[in-house]
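To start, the structure itself, in structure tokens.
All protein chains but one are shown in place.
Right after this comes subunit A.
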């Protein structure tokens, strides 16, 4: 088999092309959002919201509404509940987050089990890249576009919010509203990613690319380029591997992202463990003559 066969054969199947396109779209939106999430310290919240949207998606399906609407409502509901319980009890925040999102997620599982539909439970939990239909694809494309446009349009405000919400407030911007915008986009993005890699792995797509990019640069604007490029590349590699190894595609996409993170952490040009070790080793060698 030549390299060309390796690359072209999967593309002769419609479902593979759709899987590639959809995964790359989801990976790019998640990666852009992840740049802010890792800097604000919202990784756990990202995990929570991506689980908590499930009942909203199922209810939207039942009522014939767009999935995004249900997801955004339940995303905010989850965050509202977390805030309310946190401020009215002595339970620590991580425990509150754990209680709220698992309960909402469980509610979603219950709803799926009683609602007659073609949606297989396994697809929600593990994703179903290879089985994505044209209408799913359209919906994913629209949600991804909305999320991406909002993020890029408000990118400077969101970065200000992440860096110095007090200053944002002092000059008359509303940190609450900016945080709300980010949450809404998080809920939309969760719906996009959920259909591709499944609920369990969404959080990986929402954290790893931003974290990897953060290891590589001191410029936020560069993070916004590096994260989606790495994430898209990992997705393509993951999908090809899944075709040729006949293994779980969502899993392989995330494994590839994780391996990329590990490589950058070890061999990154400035902060990589190996390069900093070599640099200090050569400094010592020079110092010792």
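Assume contacts are C-beta pairs under 8 Å (C-beta built on N, C-alpha and C of every residue); 3 or more make two chains touch, one makes a residue touch a chain; residues count from 1.
Keep in mind that, in the parts below, contacts and distances are computed from a predicted model.
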- Task: Consult the UniProt record of the chain that does not appear here and report its protein name from "Metal ABC transporter ATP-binding protein", "Ligase-associated DNA damage response exonuclease", "Cysteine desulfurase" or "Cell division protein FtsX".
- Result: "Metal ABC transporter ATP-binding protein"
- Which is it among A:223, A:248 or A:264 that touches the chain not included here? A:223
- Based on the whole complex, identify which of A:162, A:199, A:232 or A:248 touches the chain you can't see. A:162
- The one residue from A:3, A:63, A:114 or A:170 touching the chain left out of view is A:170
- Item | Residue numbers in subunit A that touch the chain omitted from display | 39, 153-157, 159-160, 162-164, 166-173, 214, 217-220, 222-223
